[in-house]
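Every protein chain of the complex appears in place save one, which is left out.
Let's turn to subunit A:
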Amino acid sequence: MWYDMSLFSVLIGTLAFAVLAPVLGCLLAGLDRKISARMQGRVGPPLLQPYYDVRKLLEKDNVSVNSTEGTYVTCALVFTLIAGGIFFSGGNLLMSVFVVTLSGLFFIVAAYSTRSPYAEIGAMRETLQVMAYEPMVLFMAVAFFMAAGTFDVAGAFALTAPVVTVIWPVLLGFLFVLTIKLRKSPFDLSYSHHAHQEIVKGITTEMSGRTLAKVEVMHWCENILFLGWTGLFFIWGTPASVLVAVIVAAVVYFLEIWIDNNFARVKWQALLKSAWVVALVAGGVNIAVLAYAPYLM
């Protein structure tokens, strides 16, 4: 079939994602800061502020504590781009999930490699965040398979109804952990995007200049990818469904900004417990129903 995942389509998808995702992600981050400022009664920075930030970081001197940190962060960025390429070229959703997790692990290892106590606290918190969201993200991929009959993202375009009609509890569960993945309060334990202060600066404490610029770009690309996953729930056998998916993704992101501005950060225990309970209830029950319902009828 035309949507069979081949190396070539992933390559083209990755290149397209590497060009478009930073642009879209940058604008999204700028919009995020603007809307956040308006919610706080401020004017806020220009729309292109995230772009200025990254350009400035690229101008800064290189003071890396070791040469491996930058390499790990580069790997994290590259694997994020590949995960996006797999997803947006219509490839395997499960593979996209795994590759973006690998990217997350590289990011954690980068922080650990500096041996800074503050970066290590950030890395530990990031590890907890991965532990918290990963079960629900895997349930999301499995539920998509059960609803669509394939892990291939392009397979959604062959459906008569979007998967959300069958796996809406999974969507709700996924939206819960999306707050962690987008690094939004109350779940921004390891590194917050705003001017919040934490234990120095969490997982990015030792990252500066060019390395920090890569982290920013990676975060933009991740946001686009995760919103893509959200939109996938609303794709079915008509091209117009892409528009529906984009609108849903925009509404979801606005909701995340609202949550970010209205909730104080929680402790890691609350993060882990709530994320797992939600994954078990929303994901587990939904998948169990899908698995056993055919036998009951």
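Quick note on the criterion: a contact is a pair of C-beta atoms (placed from the backbone, for glycine too) under 8 Å apart; a residue touches a chain by one contact, two chains touch by 3 or more; residues count from 1.
By our rule, contacts and distances are computed from a predicted model.
Engineer: For the chain that is missing from this picture, which UniProt protein name fits: "YedE-related selenium metabolism membrane protein", "Energy-coupling factor transporter ATPase", "NADH-quinone oxidoreductase subunit NuoB" or "Lysine exporter LysO family protein"?
Structural biologist: "NADH-quinone oxidoreductase subunit NuoB"
Engineer: Consider the whole complex, including the chain that is not shown, and state which of A:89, A:103 or A:205 touches that chain.
Structural biologist: A:205
Engineer: Which residue among A:56, A:115 or A:267 touches the omitted chain?
Structural biologist: A:56
Engineer: For the chain that got dropped from the picture, name the residues of subunit A it touches.
Structural biologist: Interface with the chain not displayed, on the subunit A side: 33, 37, 40-46, 49, 52-53, 55-56, 58-61, 63, 195, 197-198, 200-201, 204-209, 212.
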